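Supplied in structure tokens, the structure appears directly below.
Note that one protein chain of the assembly has been removed; the remaining protein chains are unaltered in position.
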Amino acid sequence: MGASVEPGEIQAMTQRPVSLTRPSSSLRLPNWQWRPAEIAFWITAVAVFFVLPGRLMLGSQVLIAGLFALSLDLILGYAGIVSLGHAAMFGTGAYTAALLARHGWGEPLTGLLAAAAVAAALAYVTSFIAVRGGDLTRLLVTLGIGLLLYEAANQASSVTGGVDGLGDVPMGKVLGLFRFDLEGRTAYLYSLVVVFLVFCFARVIVRSPFGLSLRGIRDGAARMPAIGSPVRRRLTAIYTIAGGVAGVAGALLAQTTQFVGLEVLGFERSAYCVVMLVLGGVGWLYGALVGAAVFMIAQDVLSSINPVYWQFWLGLLLVLVVLFARGGIMGGLGSLWLWLFARPRAK
Amino acid sequence: MSVALRTEGLSRNWGALQAVREVSFALEAGARHALIGPNGAGKTTFINLLTGVLRPSGGDVFLGEQKITKLPPDLRVKRGMTRTFQINTLFPGLTVLESVVLAICEREGLGAAWRPVARCTRQIAEARQTLDELHLGSEINTLTRSLPYGKQRLLEIAVALATRPRILLLDEPAAGIPADESAEIFSVLSRLPRDVTVLFIEHDMRLVFRFAERITVLVDGAILVQGAPQQIADDSRVREVYLGEAQHG
Partner (left out) sequence: MFATLAGVLFDGVAYGSLLFLISIGLSVTLGLMNFINLAHGAFAMFGGYVCAMAMARIGIPFLATLPLAFLAAAAAGAALEPLLYRRLYRTSPLNQVLFSIGLTLMSVAAATYVCGSGQQAVRLPRFLLGQVHILGLDLGAYRLFLIAVVAAITLGLLSLVTGTRFGAQIRACVDNAQVSAGVGIDVNRVFGVSFTLGAGLAGLGGALAIAVLGLDPTFPMKYVVYFLLVVVVGGAGSIVGTLMASIVVGIFDVAGKYYVPAVGSFVIYALMLVLLLLFPGGLLRSSR
């Protein structure tokens, strides 16, 4: 009675695996291949510089909002943490860069790094309360942290300028060569390059085994400890990284507009970031950029007509998206793609 | 014969409800040990206590010589004890291959892995080997949520095997699988390497009597009787407990 030892014991558990001869190109695994649509996207972004010279300030605002939404995608789309207070890191980055410049250090690139470091530090410290608990708890904790920081900045008006904000932030030249001009040309290219580089960084993370483990946490948080994954540590890590990225976005804002107001820490900025990301599609990275572009352009067009209308239609759009179009723009495009070019599943 | 896993007076209660009472249990290295009992006997609770998902109200758990009662679940896996779940607990949005590769990467520690997953050739080869041996080789690119139930059950085991456990706790591996499709599961169980210690909960008595070398019967949170399969089959108390129970699984 009992198990007889058969010759075909499962080898993989005890031995080094034999290399298999089947080709690995047919495997559906995250890789670094650039799809044509991606290349088209970035070429378009560069083309805007030449094609729309009068709208470059808006362009850099779109890029900045896109980067901020990207940082949220890292924690929301890839790790499943819903945050209503992500602007805390964004604003911290903005104030860091602005304060550095006002106290004599106007070099933009190191300002970015400093902002990223400070924002990441803030994210790290708050991660201990922000990544614990269920969805509702995290929602409220992140909301609370954002509000707390806003109040603190409001009260510390000698440092932050309070309600009036910090204006006239003196920026040095980018790479010692390019002055921030009034048409926003330097601002746009500077933002574009920074956003592209940080995007690549995010792309690497998301397609690495670490990114895979984040998706595992998002999809199957119950199974992760059962395969030995230190879930809390992973969440802390991505929350910190996302905080740093948000800080870079905030610093870009401060540097390109030479102004920082309290709203960079406000609930509205956090909430609109979530909206932009969901609009574009969560978990694609590109969803953040596309959503930000659509949102900012629509806002620019509609709110100049009447700000109240913009608010109303945005609210209505959100309600409709939730009711009917859960995947956002990228989700919709993805479904469209499948519908148009449906391929049989790779066997 | 060394003891791989041991509990001393392990208990768990919720208020007045005693799910597990003072269970002192020893699992020998290399064993094929079945844990059976009627519904509500506390079997899954016991597994949850062993793996650290639940904290005991009393008693201790020992892995080899080490007391692991306070150790969190992920560290127990690192020490070589892995479980599967009665209800498929997988990653719906990941493909079959990604799920196993993930488990392998976690086992090795992610390290400074800046490479994309597609370039983790060693881990991929190991994952594919495991999946081939479990006859899931043709489904490696399928999303977990698109897999039929029986294959998900196999994937459930594959993911656990990828952690290279020394002790494997299987919670009803054949749960929900109709009798004519359970050959796969039987085959997998029989091919587990001999140096892996296996404790499995099952309601399917064919599985139990075919693979178990030792059986523990748990009733109302306490051990009723332990012994060799024939002993258990002949024990009148066990028959009494199961009398009137419809055949499950």
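Letters are used for the chains, namely A and B, taken in the order the chains are written, and counting of residues starts over at 1 for each.
Basically, a contact is a pair of C-beta atoms (placed from the backbone, for glycine too) under 8 Å apart; a residue touches a chain by one contact, two chains touch by 3 or more.
Given the structure is predicted, the values throughout are model-derived calculations rather than measurements.
Peer 1: If the full complex is used, which shown chains touch the chain that is missing here?
Peer 2: Taken over the complete structure, the missing chain's partners among displayed chains are A.
Peer 1: Using the touch definition up top, pick the residue from A:26, A:110 or A:137 that touches the left-out chain.
Peer 2: Of the listed residues, the one touching the omitted chain is A:137.
Peer 1: Return the single residue from A:51, A:177 or A:308 that touches the missing chain.
Peer 2: Of the candidates A:51, A:177 or A:308, A:308 is in touch with the missing chain.
Peer 1: Under the stated touch rule, tell me which residues of subunit A contact the chain that is not displayed.
Peer 2: Residues of subunit A in contact with the hidden chain: 76, 82, 84, 129, 132-133, 135-137, 139-141, 143-145, 147-148, 151-152, 154-155, 267, 271, 274-275, 278, 282, 308-309, 311-312, 314-319, 321-323, 326.
In this text, only the chains that are shown with their structure count from here on.
Peer 1: Suppose each chain is reduced to the average of its Cα coordinates; what separation in Å results between subunit A and subunit B?
Peer 2: Roughly 39 Å, centre to centre.
Peer 1: Inside the complex, what are the residues of subunit A that reach subunit B?
Peer 2: Against subunit B, subunit A makes touches at 1-6, 8-14, 17-20, 22, 24, 26-32, 204, 207-213, 215-216, 218-220, 222-231, 345-347.
Peer 1: Report the residues of subunit B in contact with subunit A in the complex, numbered from low to high.
Peer 2: Contact set of subunit B toward subunit A: 32, 51, 53, 72-75, 77-78, 82-83, 85, 89-95, 97-99, 101-103, 105-107, 110, 113-126, 128-130, 132-134, 138, 140-142, 146, 159-164, 188-196, 209-213, 228-230.
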